[in-house]
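One structure is given below, represented as structure tokens, and several questions about it will come after.
Every protein chain of the complex appears in place save one, which is left out.
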Amino acid sequence: MCILKPTRLAGAAVALLAIAGCSSLGVKPWQHEILARPEMALNASPIDAALDDHIYFSKEAASGGRSFGGGGCGCN
Amino acid sequence: MQLKRPRAPLQLGLMAASCALLSHTARADGSDDGEQPLVLDTALLYYKENAGRVLTIEPVVSLKKDFGDLRVLDGTLVIDTLSGATPNGAIPSRAPQTFASPSSTSLTPKPGYKTTLYTIAPGDLPQDPHFKERRVGTDLDWSQPVGLDNSVSFGGHFSTEHDFDSAAAHAGLSHDFNDKNTTVSASVSEEYDRIHAHGGNPLAGSDYSVYEKESSQTKSVSGGLIGLTQVMRRNWLTELNYTLDRSQGYLTDPYRILSVLDALGNLTGYRYENRPDTRTRQSLYWVNKLALGPTVLDLSYRRGIDSWGIHSDTVDAHLRVDLGRGMYLEPHARWYRQGAADFYDLYLSAAGAAPAFMSADPRLAGFDASTLGLKFAVSWGRSGELNVRYEQYQQRPSAQSSSLPALAGLDLNPNLKANIVQLGWHMEF
Partner (left out) sequence: MWGSRRASDTPPARRARAALRVPLLFGALLFGLMPGAPGAAPREEALDLGALKGRVVYLDFWASWCAPCRESFPWMNRLQQQLGPQGLVVVAVNVDRERRDADRFIEAQEPRFRIVFDPEGLLAEKFSVRGMPTSFLIDRDGHVQLRHEGFRLADREGLAREVGRLVLGKPANGGSS
């Protein structure tokens, strides 16, 4: 499938989003002991990530894509 | 009928006392209840390219404070000093070539005008050795929970350098559900930039020898992101983000030119580059965090497409290997590939009319790139860490030579190699 067309790319994203929203996936709220470790955070090394992003933004045509949210200890 | 027993004075006093006591008390160690530490993250980056090209020294300082209950303020300051030579877009030639540094106001020495020239030896890649820049950037971000399952964030960014100023703002929100196994997030951002090149912005696509400059230009970028984070297993977290952004305004690089060649490959002149004034980009980014015992694997893939015809693929992997006693080693590998922009070419042909858009900027060329790195860190408790990382970055362009007779044997877009060293310190006070 040619994923180059903008509409197809967006469509694939929406389909993946729908699939991943299955409530059968996941763990119980008291089973977050591994996910709560700081190194399991999606932005575990924010400075490294920011400096890398800056280098690749200066040297390559593509950039970004990241954002942060979810996982972790699920507290509060 | 049951009468309610009146509360004894001791009980009332006790209740009042307990409520007062339980709402706020200083801890034995003197700190207030719920007082979170101030987090400092600082690093120094050293980036050096081969063949006398760019050298960057970049200190970063970031301070983060949680005001209790995950209401966090995050501030960052970056100072970026760049020097070294940067390619100007022209290709090597058999004869020496002379160019004027962008800060010049005239190509030929004239009274009342500034002319800084540099000459490139035959066969060498034309690059401006006078490149020197210092950029200062700051970011300020605020995030806080809203209710039990949502959070909101917003922030601003500002940076300035001699020829470029940028201001941006962003806002986002996220919602947890499925017992906090799933998080959906969305954010928007807006950026406004002003480009005032050294010596003035050249007239796009114009003849280099005319050296016509104009005043500053602007550009703006609007972007949006939607993301989904899903806990897959006890030890596996995955995130998928879709980003769309649109830039409009002055998107041309004011310093880049293209060589104009005749049918045999002989140089007939140069032209300033000219890029479209809009660009729409989309990317799909998928990242995974997987814990295998004390080891953690961070694996991501990103696919990008844009309206300039550039498609890219990125695969990035970090493996954090715990060494015990608070130390860890983290090897890193990244592989990147991009296709050339529609209007990219190594040079322009003198025959026929000049195309509407053209650029020989190596950043818009087709190439593949790889990074290999290693990070070593030592931490003490949860409150401090010192780390050092070394990386090597290589870019291999796909179009590097031409069959034209005058260009035989010349490397028109050499490989790029860079060494990166970074020192970092994380501290909680």
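Residue numbering begins at 1 within each chain, and the chains themselves are lettered A and B in the order written.
Keep in mind that, in the parts below, a contact is a pair of C-beta atoms (placed from the backbone, for glycine too) under 8 Å apart; a residue touches a chain by one contact, two chains touch by 3 or more.
Keep in mind it's a predicted model, so treat the numbers as computed, not measured.
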item	value
Missing chain: touched chains present in the view	A, B
Residue of B:Lys180, B:His198 or B:Lys289 touching the missing chain in the full complex	B:Lys180
Contact footprint on chain A, counting only the chain that is left out	28-33, 36-37, 73-76
Touching residues (missing chain, whole complex) on chain B	2-5, 7, 10-12, 14-15, 17-19, 21-25, 27, 33-34, 68-69, 148, 179-180
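One rule holds in what follows: only the chains that are shown with their structure count from here on.
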item	value
Centroid spacing, where centroids are CA-atom means, of chain A and chain B in whole angstrom	17
Contacting residues of chain B [partner chain A, same complex]	41-43, 45, 47, 58, 60, 62, 69-70, 76, 80, 145, 148, 151, 172, 174, 176, 178-185, 187, 225-235, 237-245, 280-285, 287, 289, 291, 296, 298, 302-306, 308, 310-312, 314, 320, 336, 338, 341, 363-364, 369, 375, 382, 389, 393, 395, 416, 418, 420, 422, 424
Residues of chain A that touch chain B when the two form their complex	3-4, 6, 9-10, 12-13, 16-17, 20-21, 23, 25-29, 31, 33-35, 37-42, 44, 46-48, 50-51, 54-56, 58-62, 64-67, 69-71, 74, 76
